[in-house]
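A protein chain is absent from this complex, but the other protein chains hold their places.
Up next is chain A:
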Amino acid sequence: MIDWLAPKYLGWLLSGFGVTVALATAASAAATLLGFMLAIARNSAHRGFARPAATFVALMRNTPLLVQLFFWYFGVAALLPPGAIQWLSQAHVWHVVFFDIRWPTLETLAGFIGLTIYTTAFIGEEIRAGLRGVPAGQTNAAAALGMRPLAIFRYVVLPQAVRIAMPPLFGQYMNVVKNSSLTMAIGLAELSYASRQVETETFRTFQAFGIATLLYIGAIAVIEALSMATTHRHAAAPSR
């Protein structure tokens, strides 16, 4: 009754999955880096850092990701000078010793920027919660030992904060994988986009969306396993 999909269409789904994994990985990495900076800025005693950081978090968390993606793809593109869009949408290749670096498509670029900036707000808050979770006594004790503020942060506060923030961070990485499906609205050919395309051409709705669902579950399961592994390792370590 249920026919299998032709290899060509499985190929489409797999290549879409590749884009999803690449996009989610890149956005997660970039958002983690930016999230650290955001958390530090929000924790800063200096208002010039803390205020804009808080505003950014509020702005990102209170608007839907889909609207933000439309903003980056349609809105910002309209603000750029006309030549810029043309340059950005052309294929550029840089030859670096062993391999070529290809310029991403405009959709990939907008999707990556949108997903990264949105995720940064959430990851930043998780890391801030981690930093807050380290008791003030730790900082005081380290200071009493004569450690400099930067060393206190690097060797005393940060390792403990990361340990606290780790489980919710993995939750955010799972969200990135799922949120990446929204980029199909701006024409980024990731897994959801590919499953829609396969469905259109084959009319095999169950197979197309079924395989896409399994691939998403697989990706989330890998993150889950990573989370379990790191949490267990930390649980084994002596607690504070």
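Here is the rule we go by: contacts are C-beta pairs under 8 Å (C-beta built on N, C-alpha and C of every residue); 3 or more make two chains touch, one makes a residue touch a chain; residues count from 1.
Throughout what follows, contacts and distances are computed from a predicted model.
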Undepicted complex member, UniProt protein name, chosen from "Lactate utilization protein C", "Methanobactin biosynthesis cassette protein MbnB", "succinate dehydrogenase" or "Amino acid ABC transporter substrate-binding protein": "Amino acid ABC transporter substrate-binding protein"
Contact residue for the chain not shown (choose from A:Y9, A:F36, A:Y73 or A:F153): A:Y73
Absent-chain interface as seen on chain A, which is shown: 73-74, 77-78, 82, 85-86, 89, 105-107, 185-187, 193, 196-197, 199-201
